[in-house]
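Shown here: the complex without one of its protein chains, the others still in place.
Each chain carries a letter (A and B) given by its place in the written order, and its residues are counted from 1.
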Amino acid sequence: MTSLIIVSVLAVAVLYLGLFKYKTALLPVSVTGLLAAAAMAAMDWDLEKMYFSEMMLFDNYAVAFSILLILTTLLIFGLSRNYFEKISNNVAEYYALMLFALAGGVVMVSFHNLAMLFIGIEILSISLYVLAGIRRKDPASNEASLKYFLMGAFATGFLLFGTALIYGATGSFNLAAIASSGAFESALFRAGVLLMMVGLSFKVSVAPFHTWTPDVYEGSPGLIAMFMATVVKTAGFAAFLRLFLMAFAEASAFWAITVAILCILTLFAGNITAVFQDRFKRLLAWSSVSHAGYLLLAILAVGFSASSAVLVYTIAYSLASVAAFGIMILVSRARGNDHLDSFNGLARTNPFLAFTLTLAVCSLAGIPLTAGFFGKFYVFKVALAQGYTWLVVLAVINAMIGIYYYFKVIIAMYMKENANAVAIQLNPGFRLVLSIVVFLIFLFGIFPGLIANIL
Amino acid sequence: MTLWLIPALPYLGALILILAGSKLSKQMAGIIGCGSMGLSALWTGVTGIAFLSGGREPVRLQLWEWFDVAGWNPGVTLYFDSLSLVFTFVITFVGFLIHVYSTGYMARDEGFNRFFAYLNLFVGSMLMLVLADNLLLLYLGWEGVGLCSYLLIGFWYQDPANGAAARKAFIVTRIGDTAFAIGLFMLFQTLGTLNIGAILAEAGSALSGDGAASWPGGPAGATAIALLLVGGAVGKSAQIPLQTWLPDAMAGPTPVSALIHAATMVTAGVYLIARMHGIFELSPVSMQVVSLIGTITLLVAGCSALCQSDLKRVLAYSTISQIGYMFLALGLGAWSAAIFHFFTHAFFKALLFLGAGAIIESLHHEQNIFRMGGLRKELPVVFITFLIGSASLAALPLVTAGFFSKDQILWMAFAGEHGSLGLWIAASVGAFLTALYTFRMVFVTFWGETKTPVTHRPGKAMTIPLIILALFSLLAGFIEVPHNLGHITLFSSFLASVLPSPELITDSLLMEWMSQAAAALLTLGGIGLAYEYYVRNPQSLAGMKRNTGALQRFFHSGFGFDRLYDSLLIQPYTWLARVNRRDITDSLYTGLARFSIWLHRQSAQTQTGILRHYLLGAAIGALIILTISIFI
Partner (left out) sequence: MSHFLIVGAALFSIGLYTVFSRKNAILVLIGIEFMLNAAILNLVAFGRYDRIDNEGQVFAIFAIVLAAATVAVALAIIINVYKQYKTIDPDKIKDMKY
């Protein structure tokens, strides 16, 4: 709870720092504040405290995901020096908006009441609508913002309507009360669950509600797209799983088949469309869609092993995405675009970047010795334990397709030449963040037990 | 407990050398390489003393749990008992001496730093192999050893022949590795664990119960697993039928050969069988197979060694032959005898290879023994140490370590519960052959007239390891002396807590004396014959050469195994590959790719960029979901 307060206050403080033109203080203050927030969140470990008449519950699940969200934001902030300055004069807005979005994310992973879920999602989304369109002079950014907003608000409609129906069926917004209401047979309840599923599916880009994803990722500034792919996706899935775990687990018989169908659709939509994508940012957007499919596998297996599978997966995915988007930003800034050809010869000019990106896409593809391998491994494992063998088989086929398009960028970097490529300059922030990411991907790829057994 | 330092130090050295290799001076690289090995050896000594002076209780050290799935949690866990101690000691100690020697041998090589990085990685992997608590980790070390042997055999990769030798070593051992891996799968399927202790406990309880019948997989399962493990061991330890890679592996720098033959790699198979002895005891068939493989190998390799003209190839075949003895002992159930022979063999074989390296280096990379000669006076230190090593290899009675270890195997072949007269005769013939080819090599190299002038002499970094190893080659045998000669059983009683000792069917003192006398006579006879032909009366050899040319060529080619495999396996395979240039199985993948392209086009159509379409798609999706749920 303290961490949520710190994040919120930090956002306001950053806004005021911007107002009084303390631009140089923005980053240090934000980083210090986030570190403090992560530390405070860690203090809540094993306390299981309820807040606001049971509307929030800081259990270990909430703490683990809060820390993940905060630390991912920290990594993104590490890359942001000199980034926003190029886009706009009001740098403080970025930090403030991202911090507000983070606050929304923390609420989303710690809610114990549908009202808090709704508020968390809205805080996160409204900040993001603005962030997506923050390049006010750039048509693509505007288009992204408009599409994201209209689709997002549309989804909110479904979510809210679903919430209302569940309230009608069970008479409560409290997760525990819903779980014990026994109203699982009523049509009202079922419709409510499915409408909420639709609403949440939008937010985490599950097919067929994913269509905004590539356009919005492409139009948004790179760091914002990175934020969407990591923090937003993690928060969305943590909320999705938390809701279905704590409130709807008993009724899984009727929604499981729907989730399974969505899972297959998402996997194929994401992977197949990514196969021949030749712009790296869109490719990452499609891959983010496909990762939503793998994560849905874990939702199917409701139970606490599902939480740790989702945790491992989101950690691995966030780390790899930070590296992949970060390098995409560097390359497109230096070479003008993010076309795959722009990566040609990167291994020769920037071996460190090429290595990092290789590691990141290997992790996304789920190659052993990277964190991503164990992400997939645990997700498949929990799905298998629930008897979804056929689903796992399909997912493995998709993982193989994934390797095809992920390796295209490796081939470009290592096997294709670019005669007039010059080395890309790295600022210390990038160097530090990418090194940390490389270290962590290896660390969790070799010692998955460090993160797999904490929930 | 700081057991982990033993494998960690070489790995650390390798890591530093790989990351900073290009920036370090040769001197620095040598210090890091040797230093990490030396510390590791030192630490093995400290740990070993603590182990000996303590209760000799096995130590299990869980470093971390790799992952935990459905009750299976392979940990990175080290296990240290007397068997591990013997191997660890040999690996680190001999490895350290080889490292020191390499600083001299490789001093003028450009790839000096790379060489030490590989060498350290090699030793680290081998240590991981012998210290692993579960077979998965052991397999990791096993593969690491395979990889490093590939890198080191092909170290001078500019010459395509070396690359081919490296590939051959890798591919041939890979056949064995595959068998090993399948064996591991079967073990896991049968028992649900790969923990060595658990497997042995299971096997032990089966053995004390109704034998193999009470093994979860039945007698056939136990035999299958044992034979698959033998398959892996045969590959790594270069036994028939997978022995062909080892003679070619001489392409690597000589210290690598020493390391492969003495301390690492080839002994991995021996370790594996000794470590998993419980499963073999369940399956008499597999024991017989092991002893048969060993016997055939020791004879075939002995004959081949007789006809080689390349100094290193003589040694290579002698290694195959000596490992054959170890396999024979393993097959006889004489576990500690096999390990004892490994122990002494490590010293004298490392000594011989390092000595051979010194000779080759002094003669400007001349390897043909018939172009050597008269080196007795030119290289005195090398001569004396090499002679000691050869004597030990030939098992010169009473004074050499090789005698005591080989004698034990011979006696077990005769008197052990699985022994037989046939095995004893074969092993004795092998002993005779060993003496013959060893001293043929010695006499041709060191006696006679000088044929190639000595260009420079080995430095202290090379001679000191030779002297130390020579001392061990003489003295290491006295820790285990047969009971009619003094009855010292330090070694076997040390291992007794891990490896059971075989029962003897005869313990007649007379028979033991006779066996020893026969072996001694055969050895001396072999040496005498070599002296007769190669020193006193070389002319008589020419006549024999004429008469037995075909046989000699056959022996020289290692019984034609290479040619056999070439025509039996490689040529049909390459033919198939040529015919199937446009791989039929590929059409499956190209078909999949085409299908993906088609699907991609379809799915890309959905990305019109028009928001209304997106919204409509989403709403239809929601509608379908709601409809489906009505029907469930």
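In this section, a contact is a pair of C-beta atoms (placed from the backbone, for glycine too) under 8 Å apart; a residue touches a chain by one contact, two chains touch by 3 or more.
If you're wondering where the values come from, they're calculated on a predicted model, not measured in any experiment.
When the missing chain is restored to the complex, the residue among A:F65, A:F84 or A:F149 that touches it is A:F149.
Here one chain is not drawn; of A:Y61, A:F118 or A:Y294, the residue touching it is A:F118.
When the missing chain is restored to the complex, the residue among A:F77, A:F111 or A:F173 that touches it is A:F173.
Residue A:T163 is the one among A:T73, A:T163 or A:S290 that touches the chain not shown. Checked against the full complex, the candidates A:Y129, A:F227 or A:F430 give a single residue touching the omitted chain, namely A:Y129.
Contact residues of chain A toward the unshown chain are 114-115, 118-119, 122, 126, 129-130, 133, 136-137, 139-140, 142-147, 149-150, 153-154, 156-158, 160-161, 163-165, 167-168, 171-173, 214-215, 218-219.
For chain B, the residues in touch with the chain missing from this view are 604, 607-612, 615-616, 619.
Here, only the chains that are shown with their structure count from here on.
For this pair, chain A with chain B, the centres built from the Cα atoms lie 49 Å apart.
Chain contact summary for the complex, chain B toward chain A: residues 64-70, 596-597, 599-600, 603-604, 606-607, 609, 611, 613-615, 617-618, 620-622, 625-626, 628-629, 632.
On chain A, the positions that touch chain B within their shared complex are 146-147, 150-151, 154-155, 158, 190-191, 194-195, 197-198, 202, 207-209, 211-212, 214-215, 254-255, 257-258, 261-262, 268-269, 272-273, 275-276, 374, 377-378, 381, 385, 401, 447-449, 452-453.
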